[in-house]
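All protein chains of the complex are present and in place, except for one that has been dropped.
The letters A and B name the chains in turn, as written, and every chain counts its residues from 1.
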Amino acid sequence: MSSDTTAESKFHIHHDAPAVVGRRERLGVRLVIVADGAFVAGMIFSYFYLRGLNANGAWIPKGGHTMAASSGWIVTIPLIVAAMVHKIGTKSRSAVTSGIVLLAMLVGAYLQWHQLAHMPFIAKDDGGRHFFEGGYASSWVLLGGANLFHFIIGTFIALGLFIRGFRAKVDPTLEYWRQLTASSWFTWIAISGVLCAITTSIL
Amino acid sequence: MTTQNPNPSSNPSSNPSSAHEDQQLAPTPGQRVTTLLKRTDVKRTLIFGIFWTAVFVVLGLYAYPKWMPEVMSTDMKAMERIIVGFTVISAPIAGLVLGIATQALTNRHKGNTPPPDGPAIRTNGPVVIVWSIVSGIFCLIAVVWGLVELNTFANAATIDERTALHVEVTGSQWVWSFKYPDLGVQSDKLMLPLDRPVFFDVTSVDVNHSFWPLQLGIKVDANRLQTTHINTTPDKLGRIDVKCAELCGLYHAYMETTGEVMTTADFDNWVTTNGGHIA
Partner (left out) sequence: MGTGVVIGIIFAFAAYYALRPNADTTNFYNQQNKALLAAMFAWSIGFLIGIGAFIGPFRWLIGKDLTAEEQLYLAGDGQGIKRYFKYCTDHKVVGIQYLVGVMAMLAVGGTMAMMIRTSLAVPGGHFIGATIYNSLVGLHGITMIVAMIIVATGPFGNYIMPIMIGARDMAFPRLNALSWWVLFTAIPVLCSAWFLGGIPTGWTAYAPLSVQAGPGMNAFIATIIIFAISTAVAGMNITATVVTMRAKGMKWNRVPIFVIGSTMSVALAIPAFPTFMLAMVQTATDRVYNTGFYDANVGGSGWLYAHLFWIMGHPEVYVILLPGIAILMEIAPVFVRKPLFSYNAAVMGFAGIAGLSVLVWAHHMYISGWTPTLNGPFMVTTEMISVPTGLLFLVMLGTIWRGKPWMKLPMLGLFAVIWNLLIGGITGIYLSDVPADNYLHGSMYVTAHFHYTLMGAALTGAVSGLAYWFPKMTGRMLNEKAGYTAFWFTQIGFQILFLGMFIAGAEGQPRRVVSFASMYKYYNMISTGGAYLVGTGFIILLWAVIHSWRKGDIAPQNPWGAKTLEWTVPYPVPLENFDETPVITSDPYGYGRGN
């Protein structure tokens, strides 16, 4: 029987060395990122397909509203900050870096929510029914919603890392690998944010 | 795969008896073939293979044309040719596959204990290569044939717009309606003149339908607020069945109508009788 990973355990789901377990967890998260990436790629495909089709000229209809091109970039800044700060602070595992990342996630989530709550392109038809003006509007809201979802997951992870910085009595190697794994996630959502920002600035 | 019985080598080993053959003069290809044909399993495979090939040839040449509806346009003719042709071409493949499988069944082991070990053939390089090449050739034949047919099929550019007939097809839950804009006629039956190219402009007012005049061998979806196009030239007189080929709600099954391909004289007659004018 191979040796246990921590001092007190007799049964562990994994009997492997912490680095092996950590690497495995990172692979798992990366595979989930592939799935999420496919979803984001699908949304971007959706955006450009409807833009190319411009069915009935209603991609952005006459008198239709758009978001400023900078709107996508504003919410991407917290994502980039979080990814960079997290990567730099990985080795130290300090509460400060985790705290900054957490703050960035919360700020970003608020900004994204604010944008969604104040969308200019919801129109009303004669029967009083609300609807989205055109293809651009529909595609934009989905990209914004997905970004918000990324922020929420990111907040959970950042909060966990922050708390664990203080409390957890865990193997330092395994915890270091978990920081690396989280880095994969934060890097991915930053990339996703950039892709969405580029997409939505192409009207 | 246990630790007790390690596999001595990882080289793919072909038929062990070939090592024995090397000790004599290498046989000529003709001798190889005769030896091969003397084997029971090869003979049986050949017999079963020929049987199954024949089944598929008969299927292609006789059965399919019998089942499919009247051929009333060049597109339908091309379509039937493809089905028949592909069936006949795939017949030897089916023959080989089913021949080997049937032969194996005749050689089955009966009883409650495992059968004796077979020859340890892990691979046969030449067979794999030949198989891949041959299947690639069959694939290529299918692709080229398909592309050629597709090209002639879609070549609307060669048709003179002035002589062509335009029909606007509208699908709605759950009826078809046909409008002839140049002639000022509207109908719920698809009437067409013989030997005249017809362009269909198809749309829907609600959900996706699919415009399918069976005997003309064409089909195109009807989408709301979009217009799709398809064209053909009916070249035989007779009845046409028009069905909907996309589930469009409750009465999708009943969304069908008929029509007819008639002589130009009869067609002009029909147009004028229904309040239109001949172009």
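Please note the rule applied: a residue touches a chain if its C-beta (ideal position, glycine included) is under 8 Å from a C-beta of that chain, and two chains touch if they have at least 3 such contacts.
All values reported here derive from a predicted model rather than from experimental measurement.
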{"item": "Visible chains in contact with the missing one", "value": "A, B"}
{"item": "Touch with the omitted chain, as defined above, among A:Leu103, A:Leu142 or A:Leu180", "value": "A:Leu142"}
{"item": "Where the missing chain touches chain B, by residue", "value": "1-3, 5-7, 10, 13, 16, 41, 64, 67-69, 75-76, 78-79, 82-83, 86-87, 90, 93-94, 97-98, 100-101, 104-105, 107-110, 114-124, 127-128, 131-132, 135-136, 138-139, 142-143, 145-147, 149-150, 153-154, 202, 206-208, 210, 212, 214, 217-221, 223-226, 228-230, 241, 243-254, 256"}
{"item": "Those residues of chain A which, in the complete complex, touch the missing chain", "value": "1, 8-13, 15, 20, 23-25, 27-28, 31-32, 34-39, 42-43, 45-46, 49-50, 53-59, 61, 127-139, 141-142, 156, 159-160, 163-164, 166-168, 170"}
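The rule is short, and it goes like this: only the chains that are shown with their structure count from here on.
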{"item": "Residues on chain B engaged by chain A in the complex (per definition of touch)", "value": "225-226"}
{"item": "Residues of chain A that touch chain B when the two form their complex", "value": "55-56"}
